[in-house]
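A single protein chain has been omitted; all remaining protein chains appear in their positions.
Here is subunit A:
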Amino acid sequence: MALSNDVESPSAELMLAFYRRLYPFKSVFGWLNHEHTPTKFFTHREFAFTLPGDVYLRYNSFATADDLKKQVCTLNPTRFEIGPVYSARPRDKKTVRPAAFTPQLRELVFDIDMTDYDTIRTCCSGAEICRRCWVFIAAAVRVMDRSIRDQFGYKYLLWVYSGRRGIHLWISDREAMELTDEQRRALVGWVTVIQGGKEMHKKVNVRVGSRPLPPSLAMALEPLAVVFGDLILADQDCFASEEGWEALLHLIPDKTVVENLRKKWTANPERSSEDKWDDLKKEVKEYAKGTPQRATLTAAMEDIILQYTYPRIDAEVSKHRNHLLKAPFCVHPKTGRVCVPVDPETIDSFRPERVPTVSQLLQELDEVLPAAGDAAEHHSDWERTSLKPYVDMLDRHVMTLMEETRRTKRDMTW
């Protein structure tokens, strides 16, 4: 069952109170800047604001976290986005030569969104998301987190819930920030497995001839096979409907097997997805080990597992340094939920519906601080709310990041 995630959009008053009292500007500043004193990482960074009434303001930049806060409180945007570090301050864009205004550095970012799973998931569609479909996201996060660390060697990964039906990844390693668009494109090619438009049945084409899976995918396959069993076969029962099983049959490169299975399943349409997968396995075993038919089918089964469970990323977001992405801790305008960091280690138990909403947080604040008055504006009022664990998570991340910056600086001065 899908719970309707969308509650009323938060009012302008709520948003303003949230920015003034709760939004962790200092932590976000530290995360973008990598050290305490403002550097180009922050001062040359683009911020874009979306205002109520459909106004979109690009190329803002700020000298300090306080400046940013002041402007946010003046404009009271429904959300704001973070862009690249430019070669000049974005707010001076109009006055510098175009050639002197180019994007230089940018976190490597990824966007995984539930809508890309619409052709697979059976529980919900569109903007809806439930606990069951979150399992797709959780599986994607585990695979991505592991391969980015293991293969690319990046260490400073921040996963952020998008407030509704997806998740963002921000990678702040110095080297990742320096990647050119061409290198980003190459990296996206490496992690992209699901390809081909709506009208293409087989969306996984990662082998050279009949060669085994490339090692990065072989490594992902093992955990994904488990997900496939639990999620695709048992929970989502993806091959229950005729449409579902026909989609599966399209991926099997053996006419006899397809015919046998189609006959069997048409006669017994009530067979569960698990039964059907077993039927397929049995058919495959009809061919003796070591025969080319058996090898082809085994490879096809691996590809099917990948097609149904491998992370589906929105490639465009990651390819260009100048892509803007919503800042962490913004509020999703439709759900009112805060875009909080998520720990990949405990991603399986993360419940989107338990993420605090703005109104809930402000209520918590009123309960602890009855009539404290607006005069006393606390910068860290979030400490008194259920936002605390999430801000703490970001702060720990920022600390390791700053430690790294200090270390490299030291190394350089020696």
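Here is the rule we go by: a residue touches a chain if its C-beta (ideal position, glycine included) is under 8 Å from a C-beta of that chain, and two chains touch if they have at least 3 such contacts; residues count from 1.
Simple rule for what comes next: contacts and distances are computed from a predicted model.
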Hidden subunit of the complex - UniProt protein name among "Elongin-C", "2-oxoisovalerate dehydrogenase subunit beta, mitochondrial", "Ubiquitin-conjugating enzyme E2 1" or "DNA primase large subunit": "DNA primase large subunit"
Per the touch definition above, residue among A:Met15, A:Ala48, A:Leu179 or A:Leu231 touching the missing chain: A:Leu179
Among A:Lys203, A:Lys276 or A:His397, residue touching the chain not depicted: A:Lys203
Option from A:Ser11, A:Thr74, A:Thr119 or A:Thr266 whose C-beta touches the chain left out: A:Thr119
Positions on subunit A where the hidden chain makes contact: 54, 56, 115-116, 118-119, 150-154, 175, 179, 182-183, 185-187, 189-190, 194-203, 206, 208-209, 211-218, 250, 312, 314-316
